[in-house]
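Note that one protein chain of the assembly has been removed; the remaining protein chains are unaltered in position.
Naming follows writing order (A, B, C, D and E), and every chain is counted from residue 1.
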Amino acid sequence: MRSDGRKPNELRKIRITRDYLKHPEGSVLVEFGDTKVVCTVSVQESVPPFLKGKGQGWITAEYSMLPRATQTRNIRESVQGRVGGRTHEIQRMIGRAMRTALDLTKVGERTFWIDCDVLQADGGTRTAAITGAFVALADAVIKLYTEGVLTTTPIKDFVAAVSVGIVDDQILLDLNFEEDSRAKVDMNVVATGSGMISEIHAMGEEHTFSREDMDKMLNLALAGIRQLVELQRSFFEVRGGLWLRKNVREASLEG
Amino acid sequence: MRSDGRKPNELRKIRITRDYLKHPEGSVLVEFGDTKVVCTVSVQESVPPFLKGKGQGWITAEYSMLPRATQTRNIRESVQGRVGGRTHEIQRMIGRAMRTALDLTKVGERTFWIDCDVLQADGGTRTAAITGAFVALADAVIKLYTEGVLTTTPIKDFVAAVSVGIVDDQILLDLNFEEDSRAKVDMNVVATGSGMISEIHAMGEEHTFSREDMDKMLNLALAGIRQLVELQRSFFEVRGGLWLRKNVREASLEG
Amino acid sequence: MRSDGRKPNELRKIRITRDYLKHPEGSVLVEFGDTKVVCTVSVQESVPPFLKGKGQGWITAEYSMLPRATQTRNIRESVQGRVGGRTHEIQRMIGRAMRTALDLTKVGERTFWIDCDVLQADGGTRTAAITGAFVALADAVIKLYTEGVLTTTPIKDFVAAVSVGIVDDQILLDLNFEEDSRAKVDMNVVATGSGMISEIHAMGEEHTFSREDMDKMLNLALAGIRQLVELQRSFFEVRGGLWLRKNVREASLEG
Amino acid sequence: MRSDGRKPNELRKIRITRDYLKHPEGSVLVEFGDTKVVCTVSVQESVPPFLKGKGQGWITAEYSMLPRATQTRNIRESVQGRVGGRTHEIQRMIGRAMRTALDLTKVGERTFWIDCDVLQADGGTRTAAITGAFVALADAVIKLYTEGVLTTTPIKDFVAAVSVGIVDDQILLDLNFEEDSRAKVDMNVVATGSGMISEIHAMGEEHTFSREDMDKMLNLALAGIRQLVELQRSFFEVRGGLWLRKNVREASLEG
Amino acid sequence: MRSDGRKPNELRKIRITRDYLKHPEGSVLVEFGDTKVVCTVSVQESVPPFLKGKGQGWITAEYSMLPRATQTRNIRESVQGRVGGRTHEIQRMIGRAMRTALDLTKVGERTFWIDCDVLQADGGTRTAAITGAFVALADAVIKLYTEGVLTTTPIKDFVAAVSVGIVDDQILLDLNFEEDSRAKVDMNVVATGSGMISEIHAMGEEHTFSREDMDKMLNLALAGIRQLVELQRSFFEVRGGLWLRKNVREASLEG
Partner (left out) sequence: MRSDGRKPNELRKIRITRDYLKHPEGSVLVEFGDTKVVCTVSVQESVPPFLKGKGQGWITAEYSMLPRATQTRNIRESVQGRVGGRTHEIQRMIGRAMRTALDLTKVGERTFWIDCDVLQADGGTRTAAITGAFVALADAVIKLYTEGVLTTTPIKDFVAAVSVGIVDDQILLDLNFEEDSRAKVDMNVVATGSGMISEIHAMGEEHTFSREDMDKMLNLALAGIRQLVELQRSFFEVRGGLWLRKNVREASLEG
């Protein structure tokens, strides 16, 4: 039994609240236990210079935390005058995950800005961000289709992410902050609705792990992602490649 | 009648949700209509160098907007590498308002960090921020008192803020974004529970206004602030200078 | 009687020296007592991107102090790598004041850069800057007219500014540094030649003030501005909406 | 057969030149084919503030490329005024790998700065950097031991890294730039001399991969790392936990 | 004859106005023709970290131009967020010149901040700055002596600077902007009252010059510096190594 009463292979309570903000083309509040992340998608009618004239789209992700999302206050990156290494690492991962989800050759010369802002952090902010951002991104694509801007909804598959770690020699799913800070090995996995892997990042901070541990962790992560995709699925109706919104405002998964 | 059905002297629906986040010493979500601001207070056990050894405290405020709090996406100040002029202007006003509320000579060598992060913007973000931040600050002070860190609750008075403007030759209270963008004159007022003024900032962007308009606008603003203070009052019980929390999680004022 | 011998409602010695530098389209040295500010106006034949093609002009103001304008040396903002909050606040106020003075729809797609650089600071640098910058701006506009670039001199009215404050419970006009640092309430007012208000910014640093104090302070400020406008008037001849230079190199007002 | 004549499971020619520079405590030039990286280790007699007084050491890594290490010239990060996301991602990985190699509790309050500067880039710069930096780090530790500063050589194990990718549906070891730019999936693995894994980072840029591909890629990477460790081993003599330098200036591995 | 009527070996009108500002320990306005530079000296009672505890002082110089000191407006370095190469080059030269003038071992652990701010530029700003800064520095040193902070006036010698250049195959002294922009070779020389050289910087922008030209240019520069030192000398009385102020407010040299 874990400190919050979960079994090793159990997710925290997961909740996604759709249309969380009124301005963005897509927006959700995603909660993995006490971790709360606002994910918004903004559509810009142009692409970065290196893609101009190529007839395809682009996705860029940015990630930030409110100064007091954490136990002690963090200095704003705007005040420090630069974006830190951890932020870069996370937002690059979010961007890659979203580019896996969307067929960029079929969205025209548009940029989808994914903004993930952490209101409250309790471990797993990047995996919550990816899981929530997918829903906001699909909503934005469907909006473009509904408005006639796009003639299809070129979403390739669901994409979700979860963390796994080794804590006190036990492999645990979806670590909270307290577990994460004691973990010897920490792994984040991004995978699709059909079980294909988009990204794996496993690392032993000052520790190492065996090939066998790697296999077990990966199995557990993929099982967790299957559940997260089921939750995402409750927001959409997919028929013959066409994605549509179900009339669902909020959905949750009991841990 | 205004575009959202309000009378000229009517506030929007105002709502304050207390203890909005779990980590900060004080935190609220404050809503002025569709404007939503998270206000947190973080207590740091030291003061800036220029106050060291003087036995008094300090308050610093920071303000930011999520990139898609607005109708079109804003570039993050962390990405631009610097805090902009509008942000500086607003956070300096929030800081001054909070320093009016608290007797800094009685809080020890502590810094209160006020963070106001706008989730959604529809006009009046700075006045919402001040009105909400006061509640979070008082909660943080009461927490220090409850934990025995402070022996009193040196809050001097309630502090709230509201905007007034001249739109189509009419003086309106608590402008929303659409009204604000058409206003010829725009005024923000910060005042206390006893009706004393902390700050007035009135300006005609490319227009001017008469002494008479000024008087009318100020009267209207002070009347609005009285209502906002009533809302703030519902969260506290003040007896003989001692401030205590009432068991209220959320309070609202119908516009 | 004040420390420098003035009566409460008395300005310091004010002096404006025209054509102070040879390169700018307009330039003055303005002195409010020991406060000395160089104001220059530079005309650029283009506007910022957000105004391109709209057929109107723009005004941008920048403000800075020499490192040793003050009693102790300040670190240059170029060395700090960023413009500070106080600077932002002041230069935004100067820009608004100048945009009140000029009809931007009649100057073509041109930008007027207002640069106010403080050589010596003794309180009231922002009000001196506004009062002086108006003269430099009008000179630049007249120069464009004289050269045939403009067919009119679209100056709407004189614009000047002054400070008022409450020091030792007395309301004083045009504070010097020593008074300013003891003031409980500090107000800056910008107004036009016809007595209309452009901007009021009143604030009680850790103090508050009554509605009645506000009225008295505003009256005093408007009276001071009337005198400053008289001084500005000595540089120009205005006939039927057309502004022309009088052959005056320097004018002053005894405090 | 690959474009450079290698078999799929074949490394490029790998060469490590020891004592490449005269000032650092440890330095090598490492070459993976045409990829050339200078790795230096600098020992500083203090630790970052968060570790002060804890009696342990720290390792920080920095990575950079000469502007013309690549086919087209890159703008220097010093000129851009900030370190980019890719650089952050790589230098964090190098730092983690080196912290796996060294027992930080036994080096005193010292910081080991690892600097990896790419002279010429042809794919695999981060894996070359890690493989070379280990040798420079061990040399620096041995130097401290030889000088009597340390009483042991607290190196835990060899650490090396290699890349694997899927190109044209074939799994290839140690990608060069041309292969890397065509790869659908790209994986970097860091492992130790005893075959334990320190870090795995696998990602499909706009593509996904199966669990089975993952297993094959990992097997190939671990086989490659075994060869790299053999090359590293030729520089050291390890007896009873004590590491000593063999008199070897340069060692290479034919691809 | 030159465009401004001077002979090739003639200086422009040079004027130094002492005590130009009231706050600094020393301050002058120096004019070389239409070039006008404010030089101030600020004394700080500490030295940079690398000198702490060594019992000696330090001199640091900073140089800047008002945005409209020049024919077209320059962007402020504070707005650009960094100090440019030309500024660095000039302020380093000013610093070296001033360190030649003062015996830093006899001023205690103090830093002399030299600030040279160009109000109006017409060529030769760096040589004007050096020539004026010396007077301000000597005044600051004498002030410290007069106040009893120093027991001597450890000024080693007068230091002044001038430019020379080759324009239309003629060697000219003290170039103005128009000459400077046509010059094929440009040389700045810093020398002392006894004719010893502190610095020579000669360069042919896209041109070269002979050894013979070099000798002629240097002769001319040294002759010009002798005149500048005479002007500086009119401000001081030097008796037995002790420097005192003469009661001179302004001195000039007809070109």
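What we mean here is this: a residue touches a chain if its C-beta (ideal position, glycine included) is under 8 Å from a C-beta of that chain, and two chains touch if they have at least 3 such contacts.
Predicted model only: the values in this text are computed from it and were never measured.
Visitor: Looking at D:Pro8, D:Pro67 or D:Gly241, which makes contact with the chain not pictured?
Guide: Only one listed residue reaches the unshown chain, and that is D:Pro67.
Visitor: Based on the whole complex, identify which of D:Asp4, D:Asp103 or D:Asp117 touches the chain you can't see.
Guide: D:Asp117
Visitor: Can you tell me which of E:Lys13, E:Arg96, E:Arg226 or E:Arg245 touches the chain that was removed from the display?
Guide: For the chain that is not drawn, the touching residue is E:Arg96.
Visitor: Which listed residue, E:Thr151, E:Thr208 or E:Asn247, touches the chain dropped from view?
Guide: The missing chain is touched by E:Thr208.
Visitor: Considering the entire assembly, which residues of chain D contact the chain that has been omitted?
Guide: Touch set of chain D with respect to the missing chain: 21-24, 27, 34, 38, 40, 42, 44, 62, 64, 66-73, 76-83, 113, 115, 117, 119-120.
Visitor: By the contact definition given up top, give the residues of chain E that touch the hidden chain.
Guide: Its contact residues with the unshown chain are 82-86, 88-89, 91-92, 96, 99-100, 104, 191-192, 195-211, 214-215, 218, 222.
Criterion: only the chains that are shown with their structure count from here on.
Visitor: Enter the minimum step count from chain D to chain E; a value of 1 means the two chains touch.
Guide: Steps on the shortest route: 4.
Visitor: Chains touching chain A and chain B alike, please list them.
Guide: The common neighbours do not exist; no chain touches both.
Visitor: Distance between chain C and chain D based on Cα centroids, please, to the nearest Å.
Guide: Centre-to-centre distance between chain C and chain D: 60 Å.
Visitor: Could you tell me the distance, in whole angstrom, between the mean C-alpha positions of chain C and chain E?
Guide: So the centre of chain C lies 33 Å away from the centre of chain E.
Visitor: Go ahead and note the Å separation of the Cα centroids belonging to chain B and chain C.
Guide: Centre separation, chain B to chain C: 30 Å.
Visitor: Hunt down the residues of chain C that sit against at least two other chains at once, touch-wise.
Guide: Expected reply: 81-83.
Visitor: If every chain is a node and every touching pair an edge, decide which shape results: line, ring, star, complete or other.
Guide: Contact map by chain: line.
Visitor: Hey, which chains are touching each other here?
Guide: In this structure, the chains touch in these pairs: A-B, A-D, B-C, C-E.
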